[in-house]
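The excerpt is restricted to a subset of chains, each kept in its original location.
The chains carry the letters A, B and C, assigned in the order they are written, with residues numbered from 1 in each.
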């Protein structure tokens, strides 16, 4: 423990700054709004963050690799529509979920193929996928919500376990699994190497083709999880689900310390980044701040927190 | 289904080419309008050939103008348009009018005389109705008309929404002067954000919060879910706008008390019909009110509202 | 040499986060003198010139120019004071033309305020022609070989008409011919009474061209002396703190079986009909002028580039590499010529880089075996005597020589049996060079095959058992050690039959 604190002081914990900023904001909010630290609000907060939090984790893989994935929101929409249409058509819940996961993972892999084999910059490849996948969603759903989901499915998102919403536990599971993958496995090591220097990674015998497929596939898979959670939470398949999430997810990862030039980023950082943004929004709402001023503040705070982080990094 | 074939008959020969342009392709409401328009085509295959257009989002006004211009280039016999902006489409519409194309505007008034007919609901009136219903249910639940009422708005900067919110606020101020109407919370037409915004409203104002008005279907879906989850439907009276399956379910569950339902199906159907009448030389009233209906638990199962609640059930193609 | 120094630096201190790069050094240069600056990798040579140039700010100390104290807080100001530098890392804008790079930061304008392109290209062409370089200045600079790029950078700096010109390791990428041109340039500058700072790891160059030499060690000033009063051994001793004699003196093995046999290898546009074999325990040199195609041959064997035709046998078995993965599986280790671009993940730790190719062997169900990861890292840090505060240090913060050792460590760690070293000692100090040579000796002694590509003739001649000479993508000779002679090798290397 002492070791940890020392490490922290020496700035050796990558997420150190962010934790400090987060604590400062939490203290401020707790002082100004008595509602902020209530059990109920905390529950709301994690529920509000879980879905985008899962997307942001997939995004973190892509960003560590030096890429970007603009298609997450649309792929989330695909998951929502496919899973709900299948359920409504009578497929068992379990199967519907599996199919949605497979489809979304494949869409992610297609991103990877376009990027690796097509040599198209990730920004453009996933921008194309973003546009096309949303079009597909609209086409197959006729731009309509899908209602009439099985009760057991829609109930899932309402459950609380040990006082915490079920969504939170899914997020937690994702966090733990991806934390292990990024920090303990060969794939994690290769991911960082690839992001830091793709050519060196290739010349070191890393199979960067499959790695690229894997990275974008993971992002697609995370969108599937998020889309299914959202569908359960809203008891409907929503064709517009996830619109604009790409920017939120990227912001979470980058505020969490990931660099868009690749090679750095952590799962914990992204989790903190997502929380920071959500807390600012939640706090602003609790304080009854004018929504436009709140919007301005969110913009300013994202910039300022990254700026502080850069300063502190430079001074260590 | 919709007329994909490219060459229309020479002007004056049937079937007439009618272009239907909606505000955005991303919502049930506008899809309902298309159902009305396309049903008309199915019923009168020899009379009209309907093609549908729309930008992906209501925020993108310039894109709609672009589409309109492109459509005019194809020289249709008639255009039915729900124009997002009242001014932006004026020059193009005037040009089309002068070319002899039948122009029917729906939903939103366009600031020009060169329009053959206008079919719409008055959103100010719809907002006011939502306030009336809210007060009615507050009284029924024995809630004192004192405290705060929130507005969950789909998007900032969209005229029809501003009208609904304005109509609601004005009427509520009249009916319940002791109630404070809070600043709208905007949700980017995202149900999850509507849910979060409502949760935060509930957390912030607690018992003081006695009502919420949600100004479209997505905002009402999210608000209903938040209130339902916390079982506060007897303390917070929620009224909404538009109709989708989730709203109907919420009405039936008593979480959402009333929705103001317009008749997008009618706008589409009657819009095409009006265009045909213009082409064939008939005369039309300048304004046709397509009306707004308040749907509540009491009338939600009535057969005559089924059509407006879910026009998809009337889809004939 | 004049009486007052053109530039005089006193007690300069420079701290980087975690590193004290300069601990109070003195340094001065007189007009018309060529002043050599030497020291091990990381001694602080580049740092002090960057302080002169206003790229870095000193923490303390003073700078005088012509006896007056000055503060140099940016590059533009350094330029105004008459200082110019050719930096160690090629700082060129690869997307731009040669002419534009020539005038980068200094583009001439017409009366209208627009760029005077005619002048840009004519002046560039003329200046380069004066240096016996004939190229079209409208071409993109990335189309030039690294040597030519370096010459452009040198010509550009000299063209500025400065009073002090700094060369930071200019010859690392140059061939003999171009080194001659460079030395002529320096002599001309000297005649014009320009002060010159010359940094190099090739000590014989110091003796060729410099009047005085200053030695740094670990951020401290060690000595400044007239070149005539010191010899190479003394210089090395002052630089590394011990004696290194006979740089290239290593043991040679009696060769074993053929490990690699190459027949008629061709890659269109790069090389044709290359055939050779390398035996176990042998150091096999590859000499050629820069751009002759040696790198491409090796990349193709390693699996990094595709072959047009030809066959390869490894240990008697046919081998058709499709990607580096195949080469690595067969035990080939490849030390690329550009370690920063191709060899290292600079943002990652020493440990991570050493293990980069071996994770496939040290995992259980794809979970990294961290004990092994750490112990392997420590083993090779120790074995290669990599100077690093810990295995967790970011590789980018190490000095050049130590970075090079990390790359070698990576291939040792992967248990390779064929080592391809492409220009392994570029930019490496004498001490580290000697260590790398000893390492090659050890590898050969352990029965591995070592292929050494180098453009530095003394090095290939000194180390190789046999040598292949390449000229424009063709193999012009394979020589035995006993037949090595400078004249003969250069003849083959320049295509003279």
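Throughout what follows, a residue touches a chain if its C-beta (ideal position, glycine included) is under 8 Å from a C-beta of that chain, and two chains touch if they have at least 3 such contacts.
As the structure is a computational prediction, the values presented were derived from the model and not from experiment.
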item: Subunit formula of the full entry, expressed with the displayed chain labels; value: A x2, B x1, C x1
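The rule we apply is simple: only the chains that are shown with their structure count from here on.
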item: Graph class of chain-chain contacts, one of line, ring, star, complete, other; value: line
item: Furthest chain, CA centroid comparison against subunit A; value: C
item: Interchain centroid distance [CA atoms averaged], subunit B/subunit C, Å; value: 70
item: Centroid distance [mean C-alpha coordinates] between subunit B and subunit A, Å; value: 33
item: Distance from the mean Cα position of subunit C to that of subunit A, given in whole angstrom; value: 43
item: Residues of subunit B whose C-beta touches two or more other chains; value: none
item: Residues of subunit C touching at least two other chains; value: none
item: For the subunit B and subunit A complex, residues of the former touching the latter; value: 25-28, 30-31, 56, 156, 182-186, 188-192, 195-197, 199-201, 203-204, 206, 218, 221-222, 225, 229, 244-246, 249, 312
item: In the complex with subunit C, residue positions of subunit A that touch it; value: 184-190, 192-193, 196-197, 199-207, 263-264, 314-316
item: Subunit A contact footprint on subunit C (complex, rising order); value: 17, 302, 304, 323-325, 327-329, 334, 336, 341-348, 352, 355-357, 359-360, 363, 366-368, 370, 410, 414
